[in-house]
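The complex appears here minus one protein chain, its other protein chains still in place.
Note that the chains are named A and B in the order they appear, and that numbering of residues resets to 1 at the start of each chain.
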Amino acid sequence: MHASSVLQAHSRLDQPIVHLTIVVTAIMFAILVLVFFLVVFASIRYRSRAGMPEPYQNFGSKKLEITWTVLPFLLLVSIFVLTVITMGDSDPPPTSPGGADPSPDLIIIGHQFWWEIHYPKAGVTTANEIHLPAGQRLLTRLEAADVIHDFWVPELSRKMDMIPGTPNEIWLLADHPGTFLGTCAEFCGNEHAWMRIRVISQSPQDFTNWEQQQSQAASVPNNPAAQRGEQLFRTMSCANCHAIRGVSSAEVGPDLTHLASRETLAAGRLENNPVNLEAWLHDPNNFKPQSYMPNVNLKPDDLTAMVTYLETLQ
Amino acid sequence: MSEVPVALPVLRKLERFEKEAGMLSWLASVDHKQIGILYLITALIFFIAGGVEALLIRTQLMFPENRFLQPDAYNQIFTMHGTTMIFLVVVPGLLGLMVYLVPLMIGARDMAFPRLNALAYWLYAIGGCLLYFSFFAHDAPAAGWFAYTPLSEKPYSNLQGMDYWALSLLVIGVGTVATGLNVIATVATMRVKGMSLRHLPLFTWMSLINSFLIIGAMPALNAALVMLLIDRQLHGNFFRPAAGGTPIYWQHVFWNFGHPEVYIMVLPAFGIISEVIPVFSRKVIYGYAVVAGSTVAIALLSFGVWAHHMFAVGMGHFLDMIFAASSMLIAVPTGIKIFNWIATMWGGAIRFTTAMWFAVAFLLMFTMGGLSGVMFAVVPIDWQLTDTYFVVAHMHYVLFGGTAFAVFAGLYYWFPKFTGRMLSETLGKWHFWLTFVGFNLTFLVQHNLGILGMPRRVFTYPDIHAWNVLNFISTMGAYLLGVSVLVFLWNVIRSRRRGEIAGPDPWDAWTLEWATSSPPPVHNFDYVPPVRSARPLWDLKHPENPDWQRGGRTRAHVR
Partner (left out) sequence: MSAEFVHHKNRVLILAFIFSESIFFAFLITAFVLYHGRSPDGPNAHNTLEPVKTGIYSIILWASSLTMWLSEKSMMSFRFEHCKRWLEATMILGAIFLIGQGLEYHGMFARGISIGTDLFATTFFSTTGFHGLHVFIGLIVLLIMRGLTGAGFGQEEYQREGFLAASYYWHFVDAVWVAVFFILYVWGTR
């Protein structure tokens, strides 16, 4: 996994923030160097030596006081102007051609400790991994199901809190295809650390295909092991929390209709492959201690059947 | 001249009592010096507790996917670390210095309300114990020191930890307000004749302004806590979205307290620096009126900047801009002070005692914390960097590099006054350099962690090479910082018994606390020298060149 730097932008919306950050950091650094120099210089030049008399008592100078009040003030005024400009560039208000309230292209709902994702226009529901058409900005509504979360993908956009009862909106955009990592940035409880976000930007054609595939119902298992897995999914407690379109419709945990098509498991905790899936189901607590995914104590062959079934959910 | 009629016999009785009762006298004392020491010792004990918590945090974060602590334990520990350091260490530690020094600096016998003073201390001590008792109830609070609703509400924190947290902070908060009121009354009414507000030592100025901040800010916290408790205990609806309440109101009320609180934790540190730098530079403070006046500006502005903690909440650009402007504005009076302190050193004859080392390091470290603070007033930068390790770095540069360094400077400076003995300068230099290196090792790299996208308050992190390296360095720095505290403790314990005898005025200083013996007698002064300027002892030592002969207004005042 790689770090997502605040100083890198992969979106036209984030670019102004990166520029501003560099400019302001440079200014702050220059001031810091000035203060360091003055302090160190004074410390060396004016240290006391043996037999030195009391130095001249200087009570201050109005001229100097005014200088170091006005100069920083002017500097801050110019930083403020840059701030205001950048705010507009990086976080434009939601607009629609007709002037009516635009409807969101994407709804993301923060849960303890995963992300529920809807594409209302295509009727797609998924979890934890967000697909974007490269170069197109999506109006994204951010909500929370329980406590406050915060949606943050450093290389794409500002962070924005998800507050229960008060939806927020941001534009989500990636200029080109690629995978961008983010994380929940507001402390939300025990597994706050493992609320990772994965944004997958694709060419518009690939994105349409993906949307097409995600809007299908779950595939029906066609071999005995997978069929037994589906049976187990219905009869054990899984179906109480997880939706698989055509099988169950609960909304407590992530939608699993197309689980096998995702890159990671458990909100970015593990790479999605059969071995990890089996390990995860065998003991979720080992990977995400104190999350709400229970250990349902599957017997070894039941576990294999369950993994076989879930792996069919392309 | 005009004394409170009962004061004298009471003081005599007190004096006898302190002699006869020995250790027991500490329990019943209303003497501001004993209470000040009690504050400092209690804060030191909690500092050790909070420090151990910090080391546990850093140990857990030493490696990616570390299994040293479970998430709930980690969350309890970082919540307790923040709560402890803010409410049980920094604020009461500074209050301890204030109640010890302010009466001495203004030539008074005690605080205006000695019993209220004692009550406030004991509320703090009991409140602190109440908070730590939550560990024995198997559930320390775990919603962070800021306790954002609804995470801190019953459905998401259903054990008793949050209730302990809220109750203990209420108890401590009442005590803190009491001390704030007391300091205001003391400075307003107990100053020795001749000590006009223009002659107050700067530490006293800062303490006075700080007290106004306390009495203005703590009620917001108390209101927030009361609302939280009503929600939790009486099924209230203040912050319940389902009933129409909004969790954002908590944030507004909390930060109405929380941001002035930052200045409550910094202003007395400014006061310490404004005493230490002049004395060891052998120069009068540069721009006395500007230093005091800029503090008033900070205090007033500090009530108008709270929502810069909430730029990620989605308040809308207009509000964001207003709070960005006010937050940038507050940097101006803060910057003024830095330049005034440097100007005080300029042309001086600087004696590099341990106190001065810490004070000079304060200038550098606090400037770093202040400048990274300005970056958070730049809204889009805040949108990226808030709630990352960059904030952790920033606030530790302010509170450790700033306040803690200043308090260490103050302790090396005033320890002789408190105990009659000097702290060891050799151990002091060790302490300083270990602290300086350990501190920067721990927190400098956290700026980079934030820029590389590491969120704060995570009990672990994925295996990302850059994060691994930086976190490991940070943890090593924290251990070094732990060692430095041990050196300091050893210095205190050793010097208390075997330190060099200090005498009344070991630093050749200028404010009234140095005009009496070390430690001062119960009644503080046998004789208070005449006060005609902010440096009465300078005037006494330099009759050829007294402060009151300078500057038109002061001269007129004397004639």
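Here is the rule we go by: a contact is a pair of C-beta atoms (placed from the backbone, for glycine too) under 8 Å apart; a residue touches a chain by one contact, two chains touch by 3 or more.
Keep in mind that this is a model prediction, so the values were computed, not measured.
Touch, as defined at the top, links the missing chain to these shown chains in the whole complex: B.
One of B:16, B:235 or B:465 touches the chain omitted from the figure, and that residue is B:235. Of the candidate positions B:50, B:107 or B:380, contact with the hidden chain is made by B:107. When the whole complex is considered, the residue among B:54, B:147 or B:253 that touches the unshown chain is B:253.
For the chain missing from the display, the contacting residue among B:52, B:159, B:192 or B:300 is B:192, taking the whole complex into account. Of the candidate positions B:37, B:227 or B:502, contact with the hidden chain is made by B:227. Within the entire complex, the positions of chain B that touch the omitted partner chain are 1-5, 107-109, 112-113, 177, 180-182, 184-186, 188-193, 212, 215-216, 218-220, 222-224, 226-227, 230-231, 234-238, 243-246, 249, 253, 256, 525, 527-528.
In this text, only the chains that are shown with their structure count from here on.
Residues of chain A that touch chain B in their complex: 1-7, 16-17, 20-21, 24-25, 28, 31-32, 35-36, 38-39, 42-43, 46-49, 52, 54-61, 64-65, 68-69, 72-73, 76, 79-80, 82-84, 86-88, 90-91, 112, 146-148, 150, 152, 154, 158-161, 163-166, 168, 181-194, 196, 268, 289-290. Note for the complex: chain B touches chain A at residues 70-72, 75, 143-144, 148, 150-151, 155-156, 241-242, 244, 246-248, 281-284, 286-290, 312-314, 317, 320-321, 324-325, 328-329, 331-332, 335-336, 338-340, 342-343, 345-352, 360, 363-364, 367-368, 371-372, 374-375, 377-381, 383-388, 450-464, 466-467, 542, 545, 547, 550-551.
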